[in-house]
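Every protein chain of the complex appears in place save one, which is left out.
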Amino acid sequence: MEFRIATEKLLPEVWRSALEDPRCGGFVTFEGWVRNSNEGQEVLRLEYQAYERLGLKEGEQILAEAAEKYPIEQAVCVHRVGELEIGDLAVWVAVSSAHRDEAFKACRYIIDEVKHRVPVWKKEHYVNGDSGWVNCEACATHAVTGREQ
Amino acid sequence: MEFRIATEKLLPEVWRSALEDPRCGGFVTFEGWVRNSNEGQEVLRLEYQAYERLGLKEGEQILAEAAEKYPIEQAVCVHRVGELEIGDLAVWVAVSSAHRDEAFKACRYIIDEVKHRVPVWKKEHYVNGDSGWVNCEACATHAVTGREQ
Amino acid sequence: MKTVTIEYFAVLRECAGQHQECLSTSALTAGELFKELEKRYGFPELNSIKVAINDEFSTLNTPLTEGDIIVFIPPVAGG
Partner (left out) sequence: MKTVTIEYFAVLRECAGQHQECLSTSALTAGELFKELEKRYGFPELNSIKVAINDEFSTLNTPLTEGDIIVFIPPVAGG
């Protein structure tokens, strides 16, 4: 079980060896990619920020919960922070287990909980020049205005 | 949407480029690995056989069903046949979509249907020297006996 | 009598000792043909058997037609 926050490009090919296990018949991964639009706005690039000390503890906790709820063998989650472009890999979750059912369920549990609980924030930069912190009421354009002052 | 049956080692790194799409924020994969035991017996290696002409049609049909049921962008499934060792990748399913929910559901749908409907058979060779076609009542050891005659 | 081609897979291939054969049969349906082959080759007990005719899933009570390609499908186990 391993949760990481990384500032460099994520390389699933490298991480996946940590999940290999001859007892496992099922391996499920989720990748969160930066997409070119969100809620109707065209996105140019993204910036992720993390409160790393608490984020790592919360992430480890989520992996431990997944392992307690489902009979899995290995689970890894890596979240990237910093400046990302469209198509970049922002988060990678991988689970291996004897059978596929628990791998699917645990992988879904981990990404859902990570998105809700790990202190990571995402600022979208839009094609029209605006930007905003996602989930933050009235924050779009606020940041831009703030910087212009 | 692409369904393949392959006789060579599967290379997900190669196939995944077919799923990249700037509109997609979610990418889910399932890998079926050869594990070292099944129903209490220690497995040494596996042999997969496919009725390829019908298998390809049925596989394509399953991918089309997944795309109809869930708003996904891309889906690929590759099933390997031939002799496989423990840890080898037997089947790879990958789905990309705007959001994660449909990618998880479609990936699960595809692997479940492939396992039930695509005419592929698996013969397990056990550590104790027996072998048998999976799901085949009274087939374990039958094949061995057959060959010894 | 009709002449059909039968392709064998998995345990049926091992029992029949061949990948495919062409034979003349008095069986009227796919199911009757399966019984005939079962008797000849001593197929093991199977949970279920399906059939494909000319590379389409079909049913055991489908009448055979001259030149059909028949594949009997024991329980599958992909993945």
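First chain written, first letter: the chains are A, B and C, and each begins at residue 1.
In this section, a residue touches a chain if its C-beta (ideal position, glycine included) is under 8 Å from a C-beta of that chain, and two chains touch if they have at least 3 such contacts.
These figures come from a predicted structure and were not determined experimentally.
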item: Shown chains touched by the chain that is not drawn here; value: A
item: From A:R16, A:R108 or A:K123, residue that would touch the chain that is not displayed; value: A:K123
item: Contact residue for the chain not shown (choose from A:L11, A:A64 or A:V134); value: A:V134
item: Residue touching the undisplayed chain, where the options are A:V28, A:V43, A:A66 or A:V114; value: A:V114
item: Footprint left on chain A by the chain that the document does not show; value: 32, 48-51, 53-54, 57-58, 79, 90-91, 111, 114-123, 133-139, 142-143, 146-147
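The rule is simple: only the chains that are shown with their structure count from here on.
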item: Rounded Å distance, chain A centre to chain B centre (Cα mean); value: 27
item: Centroid distance [mean C-alpha coordinates] between chain C and chain A, Å; value: 51
item: Shared interface positions of chain A, touching two or more other chains; value: 100
item: Interface hub residues of chain C, defined as touching at least two other chains; value: 79
